[in-house]
Structures are given as C-alpha cells and as structure tokens.
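After the structure tokens below, expect a handful of questions from me.
Removed from the display is one protein chain of the complex; every other protein chain stays in position.
Up next is chain A:
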C-alpha cells in the first residue's frame, strides 16, 4: 500500500514538474473573438488577445512575442497589476446585460480609466504612478499625463480592489478616444492588424459603433511578492457594440407585431473577412455566444414547432434551429454547465480559424428566421447617478439603485429565509472643486428617509483637500432583499478655481468620474465541463474566473461659475486708474493757489466783486 502511495506521489510530482517546466518556459500568444447577438438588435464583438511571458529569473529579459515596451514598463515601474481602458460611449446595462463576465470586466466608464498596483515601498508609490502616467501617455498617444496631478488620482483602500496601500486609481472622463489610441495598442500584438482576427478592425466600422472600449491589463509576478511565479500576462481586449445594417428582409413583420432582428455577417458588420489566423498565435478561435434568455425562447419556439419537447438534448447542439441559422457549421458546440438552470444554459459555437486561408476566408453569417424577444441577465441592482439642485452655488449628488426583476432567480438561490441580505460597495471619487459634505449623506429606502447607520456596514471617507487631493468615498452597504430601491444623496458646494486651473473650454462644465458599484457576493462566471481543450482557450478560462459583478454609473457634468478670463487685466487696469486719479488729484490740490485764482478771476471781471476792498 505504502509503495503504491509512494509511486503515486512520485508520478504526481514528476508530472507536475514536467507540466510546469513545459508550460512555463514558453511565451504564448492567443487571439479570440466572441460574437454575441444583443437583445436590442445590436451585435457585441469582443476581441481578446493574450500574451504571456515566463518569469525573468528563469527566462531572461529577451522576448520573442511579448512586447518590449510593456516588458520594460513592468520592469521599470515594478508593476504588479495594471489596467488601462479607453472607452467611448456607455455600456447599456439594462439591455446588454449586467451579470456576465463581459459586462463586469469589460464595461468601462467613458474616457480613460487607469489603475495600477505597484510592488514598491508605500512611500514610493506616488512617484511611480506619476512616472507611469507620463510613460503611458507617450505610449498610447493620450493625455494620461493629466492623471499625474495629485488632485486627479486617489488611493482606494478596499472599495475598488482589495490591494491596500499600493493601488492608485484615476480616470479622465472627457478623454476622446480614437484611432491614434488604437494604433499603439495594436502595435503590441505580434501580428498587429496585418494578419489574424485583428484584420477585422476596420477603423470606420469600429468607431461607428455604439460602444467601444479598448482595454489593456497587465499582471506580473516578477517581484517576488506572490508565491507562484508565472511571469507577466498581458490581456488586450477590444469590446465593440455594433448595429448591423438592416436589410430589406428585416422589415417583414410577423403576426406578433415584432420585427425580425437584422441578420448579420462578419463582412457586413466589419466590412472585412478573416483570411487566416495570425501564425504566431497558439490558438485562434471565434465564438458565437447565445444567451440564456434567447436559448429558452428558442426552446419554446422549438417545442411549438415540433409539438413535443422530446429532443431537447439534440436541439441545443444544432446550429440551425427555428430562430436563427449560422452560415458555417461550428467546429464544436460548448454548453455551459449550470446547476441552477438545468433547463437552459448558455451555448457557445466555436470556430477554429486554422482551417481558413486567403483563398477561403472566414465570413460567418448569422441569419434570423423568426422574431425573438428576450432579455439579458441583470445585476441585482441597477445604478444611476444624477445631480440635484440648481444654480452655481450648491447642489447634491444622488446615486439611485433600483432592484432589477429577479427574473432568473439567480441571486435568491441561497437565501430562502427572510434573513436574505444584499451587500454592495460604492466607490466614488469627487474632484476637490465639488466640495462634498459627507455629514449630509442620506439614505432613502423605498422612497423613505432612513437612518444611515442601519444600512451602512462600513465606510471610509477621505475628504478632499483644496488643490491637493480629491474626496474619496468607499461604502459597504447591506440591504434586505425585499427592498425595491435605495437612493443615496450627498450635498455639495461648488468651489472656485484659480484662473489657471480652468480647462480651455471652461464653459462646458466639469466631469465627476463614474462611481463604481460592486457586488462582492455575486460572481459573474460561467462553468464549462472539465475538458482539456477548454483550458487552452484563454477567453473561456477568463469566463470561468470568479470575478465580482461590477458596474459603473454615468459621468456627471457639473457647471461651475466661469470667470471672464480677461478679468485680471481689467481689475489691474481699473484699480490702477482709480489710484492714479486719486494720486493726481491729491497732487493738484497740494499745489493749488486759491488766492491767486480768486485774484485772476477778479481781474478778469473787476466789477463783479464790488465788496472786496
């Protein structure tokens, strides 16, 4: 028995060493694309590129695939984790979903968002951050260097990410995103947009979309702060929401007054086709994801058609069903495994790009055959934020959270008793010129004012300091599940800026960055059957990671009093004129000769003053 055990241990050890040495000592790159029809007749395209470099200690610092610029960035600033996103448009949580891995990790606030965790002593973190912003600004052709000023970034403690002390967070809501940011981002890919899936990125079609977010995430274990050394991983994603052009067929109306969704193909939404993979990629796949809501609708449709639900199992495996049809047969159909929903689950159709070439390009078509209406999974609360009050003096920020329809019952599963509690964190950064009075925090539950302490579990506030640091608010709230809506309000005064601090278009107003609402008890992850081939796909393994559900609120636009910018000179001029007048008249009075003037007057008309003797 003992011998068998020893043998087993030896085999296990050996195999683990073998796999470790095999899998770690190689740079890897993979490219993937996920396509998903959205409920509001749009299409989501999510590009995912992953590069991995083995640890420097064993591999050295010369790389074959990993971009030199980012490797040097990690080494120079000792970055443990970093995420930079450029976004245009706002993710529509209600229609495009708020409870899936894509929305919680790829829906980003408008403009630029940057956060980074440094592996340096705490007193050097700020200096590293400042240098990093300048470097990134040069690297990505954007004004990220505005995040250098201490009024623009903050150090969240626990409300945003669980790295205390060495995390810095900053965002620029007004940064315009365009091709000049995409080109350097593409330069980091070994094939750039010359080959592989990135050839689909036709600039006009991408920027025509409703939502566009390019993201870059670095994580490294280079500096020995973690146990396992896995080197540097670079994730680059581009998420776009596009509107397929409606063809004449789509105008056909059906009996139920619903309009057929527009059919689309890769060439119709991007204007290009994929002519083969990037030869340097380990895997190059395209997935078409069908949401759970759509799948259950299709099932009903199918049952109506067939009159019986007998062949439920085979139904999900098919790619040609009463609802839609895919123009190419998928290489594989992957079904999500879900304990709660054994009825319907997410289905992914996988296509391997290896089999396509220049002569035979890959152009997937998705044709709707029957109008289907479905809804996407929602986060437990739908958040929106707005301003209250008027005038240039004071106002209030309100964050309103409404419970979504618990349609899929997902988040009530483990809470049958009435002790059911919903936890969520709110992280909010407010610039210093919006002077928030934190004592005015009010909580309205279902429209009625309630005591703050009843709902807030934990709160950390660092008040803003004029021209030095922004105000940061981190709150952990706990609500009973039966609550329909919660509103948090905070009053503020508008500050005055120095004349130098106004941006060039001061009359437009000032942006308050998005607040982040996170649900630590809810994890947006998919589960697939354990299969070796699935582990090879970084996109699917990303989907399987347990990431907390996260959503961003709107950006607020606060109008501040705008001065007349020629004012300083006007003030100088008018003050000086007054002074000069005073001075001049004083001097004139001093040298005035009253008697002589009188005499002069008299001599002019000597008869006018007969009384003078």
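In this text, a contact is a pair of C-beta atoms (placed from the backbone, for glycine too) under 8 Å apart; a residue touches a chain by one contact, two chains touch by 3 or more; residues count from 1.
To be clear about the criterion, contacts and distances are computed from a predicted model.
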{"item": "Choices \"GPI transamidase component PIG-S\", \"CAHM1 protein\", \"BHLH domain-containing protein\" or \"Dolichol-phosphate mannosyltransferase subunit 1\" - which one is the UniProt name of the chain not shown", "value": "\"GPI transamidase component PIG-S\""}
{"item": "Residue among A:122, A:194, A:478 or A:527 touching the omitted chain", "value": "A:194"}
{"item": "Hidden-chain contact residue, picked from the options A:373, A:482 or A:580", "value": "A:580"}
{"item": "Missing-chain contacts mapped onto chain A", "value": "60-65, 67-69, 72-73, 75-76, 135, 139, 187, 190-192, 194-195, 276, 279-280, 354, 357, 569, 572-573, 575-577, 579-581, 583-584, 587-596, 599, 603"}
